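The complex appears here without one of its protein chains, the remainder shown in place.
Presenting chain A:
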Amino acid sequence: MSDFNLMEDKLTNAQIAWRAAQDLEDGSYVNLGIGFPEMIATFQPEGRDVTYHTENGVLGFGKAPKEGEEDWDLINAGKKAIMLKPGASFFHHADSFSMVRGGHLDLAVLGAYQVAQNGDLANWRVGSKGVPAVGGAMDLVHGAKAVAVVTDHVTKDGQPKLVEACTFPLTGVGCVTRVYTSLAVLDIEDGKFNLREKLPAISMEELQAVTGATLHTDGPVGDLIVPEDI
């Protein structure tokens, strides 16, 4: 066994976001979910033009304004102030979700509590207590050409987040196509996790031990290498 330390050697959220950002395609239309997925825009590779969509009716926004310069009529779905890029547009909510469900987005990226090997996603609540809130998550998982998840590979107490079947309430059925975790990059194909990349320091056996479903490979597994200074 190697001396891989799961909690110390795994990627940070920023590093997971960096890795996901490397796959942003030039000319694509992308929705980044509230919170962690939003960080992907920070690492958008130079020379690639990506148009970001937000559910509340804006296409083509960029960075956040400086503190004190916010216009609170100009926000994203996370209710954060945004600034427009040249060529931006506004539209009402039904048009916005037509862009989502109608297959017009190239990529939607969400967070996850659990992802199952058949592509089921659980990311909106963990039980029946408290105040439930779903927002646009159940819509965003349908229609985009690719639906990716960014997530830690395990929960804070070490339980696998990649599982055979979700135990938390579902957000969508068979909807996730790619997963970027703190240890690996996987595609979901034909009801199974296909491993594309893993951290060089972790062995296949160690990775399998912290994954709740069988890992499959259909070719060489690449090294997941991310800059250390982010």
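What we mean here is this: a residue touches a chain if its C-beta (ideal position, glycine included) is under 8 Å from a C-beta of that chain, and two chains touch if they have at least 3 such contacts; residues count from 1.
Going forward, contacts and distances are computed from a predicted model.
Student: I notice the complex is incomplete. Of the names "Glycerol-3-phosphate dehydrogenase", "ABC-type transport system", "3-oxoadipate CoA-transferase" or "ABC transporter ATP-binding protein YtrB", which is the UniProt protein name for the chain that's not shown?
Tutor: So, among "Glycerol-3-phosphate dehydrogenase", "ABC-type transport system", "3-oxoadipate CoA-transferase" or "ABC transporter ATP-binding protein YtrB", the name matching the hidden chain's UniProt entry is "3-oxoadipate CoA-transferase".
Student: Of the residues A:Ala64, A:Leu170 or A:Val226, which one touches the chain left out of the display?
Tutor: Answering carefully, the residue with contact to the hidden chain is A:Leu170.
Student: Which one, A:Asp106, A:Asp139 or A:Asp152, makes contact with the chain that was left out?
Tutor: Here the residue in touch with the unshown chain is A:Asp139.
Student: Residue by residue, what part of chain A touches the chain that was omitted?
Tutor: 55-58, 71-75, 79, 90-94, 96-97, 100-101, 120, 130-139, 142-143, 169-173
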